[in-house]
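Just one protein chain is left out here, and the rest sit where they should.
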Amino acid sequence: MAPVTGLGEEMHALVERLYPLCRSITGDGVRATLDIVGEYVPLQVHEVPTGTQVLDWTVPQEWNIRDAYVADAAGNRVVDFAASSLHVLGYSVPVAATMPLSELRGHLHTLPDHPVWVPYRTSYYTPDWGFCLSQETLDGLPDGDYEVRIDSTLADGHLTYAEHVVPGQVADEVIVSCHVCHPALANDNMAGVAVATYLARELAERSPYYTYRFIYAPGTIGAITWLARNAERIERVKHGLVLACAGDRGRLTYKQSRRGDAEIDRVLRHVLRTSERPHDVVEFTPYGYDERQYCSPGFDLGVGSLSRTPYAGYPEYHTSADNPDFVSPEALADTLAVCREAFAVLDRNRRYVNLSPYGEPQLGRRGLYESLGGRSDAKQAQMAMLWVLSLSDGEHGLLDVAERSGLPFDAVAAAADALCGAGLIKA
Amino acid sequence: MAPVTGLGEEMHALVERLYPLCRSITGDGVRATLDIVGEYVPLQVHEVPTGTQVLDWTVPQEWNIRDAYVADAAGNRVVDFAASSLHVLGYSVPVAATMPLSELRGHLHTLPDHPVWVPYRTSYYTPDWGFCLSQETLDGLPDGDYEVRIDSTLADGHLTYAEHVVPGQVADEVIVSCHVCHPALANDNMAGVAVATYLARELAERSPYYTYRFIYAPGTIGAITWLARNAERIERVKHGLVLACAGDRGRLTYKQSRRGDAEIDRVLRHVLRTSERPHDVVEFTPYGYDERQYCSPGFDLGVGSLSRTPYAGYPEYHTSADNPDFVSPEALADTLAVCREAFAVLDRNRRYVNLSPYGEPQLGRRGLYESLGGRSDAKQAQMAMLWVLSLSDGEHGLLDVAERSGLPFDAVAAAADALCGAGLIKA
Partner (left out) sequence: MAPVTGLGEEMHALVERLYPLCRSITGDGVRATLDIVGEYVPLQVHEVPTGTQVLDWTVPQEWNIRDAYVADAAGNRVVDFAASSLHVLGYSVPVAATMPLSELRGHLHTLPDHPVWVPYRTSYYTPDWGFCLSQETLDGLPDGDYEVRIDSTLADGHLTYAEHVVPGQVADEVIVSCHVCHPALANDNMAGVAVATYLARELAERSPYYTYRFIYAPGTIGAITWLARNAERIERVKHGLVLACAGDRGRLTYKQSRRGDAEIDRVLRHVLRTSERPHDVVEFTPYGYDERQYCSPGFDLGVGSLSRTPYAGYPEYHTSADNPDFVSPEALADTLAVCREAFAVLDRNRRYVNLSPYGEPQLGRRGLYESLGGRSDAKQAQMAMLWVLSLSDGEHGLLDVAERSGLPFDAVAAAADALCGAGLIKA
């Protein structure tokens, strides 16, 4: 794992700041989240009206909530939304009633196996209401009547998502997507939001080859909305990465695209393997985060997903234990570093054509050997030139050269630059 | 291995009943065999005249035999066809002579390594005569003259084979082929005949997708005759299985088609692997049973071969020790079960097209989640639906889905049914 850097601490601070907001797939919590992210990178925010048809789905009513609690007979709030947005079942319809505990129990969600944790639950598409609390709290509740109140609204409004674009030399795009619908959960997915945001800032300084589009959207319905509204753009999306669960202390996990051999898959496998980080590369499954949508068979985009401990792979997943302490600055910095390295390779992975393909061109005559004179890596640089010449047949890209030669990608890319400069290859 | 069932005992009884008949590549022994099989499933019997050109071959003269023996000077039959049809070299020309043992020896076949067993020998295409006996019997024969008599006829007649067809929903066919030319040998191949026959009975109750054609024919020349007479049908034969040595107590062996990646190969590999039966999958070789003919390069059909211990792989092979005791009801039932499972997969292995391929369709809206409500395998069923949707691109069949997802084929097929019912995919 990369050493702690200022960036890790900065990203962790952003996670902490975003963490408490009550997000859902619509509503002011998402807007507040995007307002904060917008302080770091400029965002184009989109508001899509309730009822808009998006692919097979329809944008739902907007949900907002001001207060919610369960109070005992003495008026003490024994479950209180003000303490954590997890306490309310997401998309709960409004309720104001008094009922005995026996009746209330059907609306209470706990985690008996983790008695001090509060679960995260939602009911987006089936009208319902409920509270989430720890088993310990539940066990401490005496029988009797409780006042139940959820001051929420479900009304026509909008679904909100945002984009940030880092313009590139070409119109072909790389998308980086992260979900912004989960309330008080840190790793899932304010960690992904933080890494995406800092990645965007770095890319802007790099004048990248590709245009990089960062998508901050609620899970599932948000990605579907983006896809529905960007039909004409899809063919320009050449690569993509979903960032989720990006900050826990576990090893890195790269989940490949549905295609399995997309360039992004090859790049991530290469970077993870050659960096010698502990990691897992897993096959695509149609479950997880928004890669499900980007990789649906009609689109079948080359979009993979980078996480640390993967989807649902840790006990803290979707519980109050996924709090800012569960996320470490070192892990955030490490995930950011992998993204940085991967996009550096992706951005530079061009195919060249050898313009002097019959026999080896005379490198010495062109000063290409001499240019290596004093370098400690002169031999490697020479081998990289020979490999680039050998494989520049229009079929192989620089990543192919790096993989087949065993040379570092950077050395291969530098050789390509030198050969391009000497007029021996062209992109 | 599957538990003993009534079916295993029934098949074993059929093996015992068929066992003693004196079969050869032509003649009344084959007809008697088919008469008995015809009591279990209706057969269409074909009689092909001697001299008929079949591919590179010619239907030979028909061979029939009434009696045969070697008698000592006292008139005692020391080798007697009446005791076992193995005692006569198959296709022996008639002989009636008396000769000293020294001269007779050149016509006697034994197994010195297994002195109490009688070998099985034939001379179909080179006129010859001979007797097969145990080494012990031979060793006990005193010198002197012996009466030798084979009351056989070789005359113009017919080659006999039979078919049983289980009609399907489509005209595309699956052939199941078993050789019926071996005399008193149980595993090779009355066991194959019995499994094929009971399989045919089961399929008829199932209203299968494919049309299933069962071929009962003498080895080599019978399959060649069938192929020669069914030239116009061949293109409808999509899959096939040769059943041989189907009842011994050894582990299952699936020999792949010449193509090696035919659908039948994938199905058998899948079923054997997922059923966790001990088994071997072996490559095609141009030696063995009638897969040799079906897989000859001009036809190159997707026909594999299912056996237990494979061709020539057990010492009892082609000897009197391959008797009904060598075949077990359990093994017969297990082979039948594998065929049943394999054809269930094959029959159901359709490719679908996702009609809502852009993003995931909203399953909840269509009640597809609710329908899973109380099921213990609800999560598996949901995953199966997502996988079928993901891979229904016209390229992948349900077996592909099962293999890639790791889900049981049945769960995948059920998901396809549900999605079909909801109008989300179509075949």
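In this document, chain identifiers A and B correspond to the written order of the chains, with residue numbering beginning at 1 in each.
We adopt the following convention: a residue touches a chain if its C-beta (ideal position, glycine included) is under 8 Å from a C-beta of that chain, and two chains touch if they have at least 3 such contacts.
Here the structure is a predicted model, which means the values were calculated and not measured.
Q: May I ask which residue of B:His87, B:Arg258, B:His318 or B:His396 touches the chain that does not appear here?
A: B:Arg258
Q: Among B:Ala223, B:Val327 or B:Ala342, which residue is in touch with the absent chain?
A: B:Ala223
Q: In the whole complex, what residues of subunit A lie against the chain that is missing from view?
A: Given the touch definition above, subunit A has residues 354, 356-362, 364-365, 383, 386-387, 389-393, 404-405 touching the missing chain.
Q: At which residues does subunit B meet the chain that is not included here?
A: Subunit B touches the chain not shown through residues 55-57, 125-126, 220, 223-224, 227-228, 258, 283, 285-287, 292-293, 295-300.
We adopt the following convention: only the chains that are shown with their structure count from here on.
Q: What's the distance between the Cα centroids of subunit A and subunit B, rounded to whole Å?
A: The separation of the two C-alpha centroids amounts to 55 Å.
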